[in-house]
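Removed: one protein chain of the complex. Kept in place: all other protein chains.
Read from first to last, the chains carry the letters A, B and C; within each, the first residue is number 1.
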Amino acid sequence: MITDRERAAFEAGIKLGALYHQWVGAPVSVATAESLERAIGESVGLQPAVEQVKVSLDRDLMSPNAFGYSEVAGLMFDVELITRVGKARCTATLSRMEDYPLMSLVACDEAPPGSRHR
Amino acid sequence: MITDRERAAFEAGIKLGALYHQWVGAPVSVATAESLERAIGESVGLQPAVEQVKVSLDRDLMSPNAFGYSEVAGLMFDVELITRVGKARCTATLSRMEDYPLMSLVACDEAPPGSRHR
Amino acid sequence: MITDRERAAFEAGIKLGALYHQWVGAPVSVATAESLERAIGESVGLQPAVEQVKVSLDRDLMSPNAFGYSEVAGLMFDVELITRVGKARCTATLSRMEDYPLMSLVACDEAPPGSRHR
Partner (left out) sequence: MITDRERAAFEAGIKLGALYHQWVGAPVSVATAESLERAIGESVGLQPAVEQVKVSLDRDLMSPNAFGYSEVAGLMFDVELITRVGKARCTATLSRMEDYPLMSLVACDEAPPGSRHR
C-alpha cells in the first residue's frame, strides 16, 4: 500500500524534474529574470498537488556571453515547493549543492486526525 | 559568398526553432498565458540579431485536461519576428497552417545605399 | 523524518517529470522511434537511484504531418521505472489514461531485515 506521504513525495519529484528540464536552456539575463521566474512559478502552480511554489534564479550566475545574455542553467535554480495529497504534505527544494543542482525532499508530514490542516 | 539577407534569414530560423523547442510542453492555462507570452518574448529578444518579436498563444487551444490545465503545443503559437544583419532585415512567422505549426520566411529587404534604415 | 520509501517515490517522480519535459517535442517517426527510445532509456538510466527503466513510444500516435513526420507527445509514452533508495524500492509509470499522460506511483516496498534484495 502506498501512503499519502509517498504520493506527495512522488508529486514533488515530478514537479521538480519537469521544471528543470522544461526551462533549462532558455535565454535569460538579469533584465529578464523576473518575468521568467514569474512564468515558471505560474506554470508549476497549475500542476496537480502543488500547494505552493517559490522560484528564484541566481543572477550572480548570469554572466553575459559574447552577445550579452546568458542561459538558464540548473545551478541557477533556487526552488521551494510544497505538494499535498490527502492530509499529507511534502516540502522539496531544488538548489545548488556545490556544482550539482540538487533536488531534495526536505520534509513530509501528515495532519493528525481531528487537527485542522491549513 | 553569403549575403546579409541570407544571414538574417538564418538568424530568424534559429530563433523560431529555438523558441518552439524550448517552450513546447510547458504547463499553461488561460490564466497564465500572459506571463508565459511575456517571458517568451523577453527571452527571444535577448538573442543576437533580433530586432522585434511578438508572441501570442492561442487561448482557444488551451482546453483543460483532467486537472484543469493545458500544455504549450506548437499549434498555439502565433509569433512574428524581425531579424537584422547589417542593412538586411527579415520578417518570419510561426503560425498554424491547418494542423502544422508552420515557420515561414515572409519578407527580406535591404536598405538601399544612402537611405536611413530605422 | 523521511523514510526511504518516500525518498524512492520522490526520485521516481523526478525521473518521470524530467523525462517528459526533456523529450516532448522531439521530431520522431515510426522509422526513428527505436533510436529515440534507446537514447531516452540510456539517458534516464544514468540518473541517481534508477534501478531499471523501460521506455516505449506508441507508434500508433505517430501520424505523419504534412512533411511526413511527427513529434513526441506526452500521450505516446509508456514508461516503467524502478527506483531504489536504501532498501526501499518504488515502481512508477507514465502512460496514457484517456487523454492525459498520467504519472502513477504503482508500488513501494522495503526488503525486510535479513532478506536479500536483489
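As a convention for this text, a residue touches a chain if its C-beta (ideal position, glycine included) is under 8 Å from a C-beta of that chain, and two chains touch if they have at least 3 such contacts.
The model shown is predicted, which means the values in this text are computed figures rather than measured ones.
Mapped onto subunit B, contacts with the missing chain fall at residues 2-3, 5-7, 9-22, 90, 92, 103, 105, 107-108. Residues of subunit A in contact with the chain left out of this view: 20-21, 24-25, 65-67, 71, 74, 97-100.
The chain not displayed touches subunit C at residues 18, 22-23, 25-29, 31-32, 35-36, 38-40, 42-48, 67-69.
Methods note: only the chains that are shown with their structure count from here on.
Contacts between chains leave no pair untouched here, as each chain touches all the others.
If you average the CA atoms of subunit A and of subunit B, the two centres end up 27 Å from each other. Chain contacts: subunit C has residues 20-21 touching two or more partner chains.
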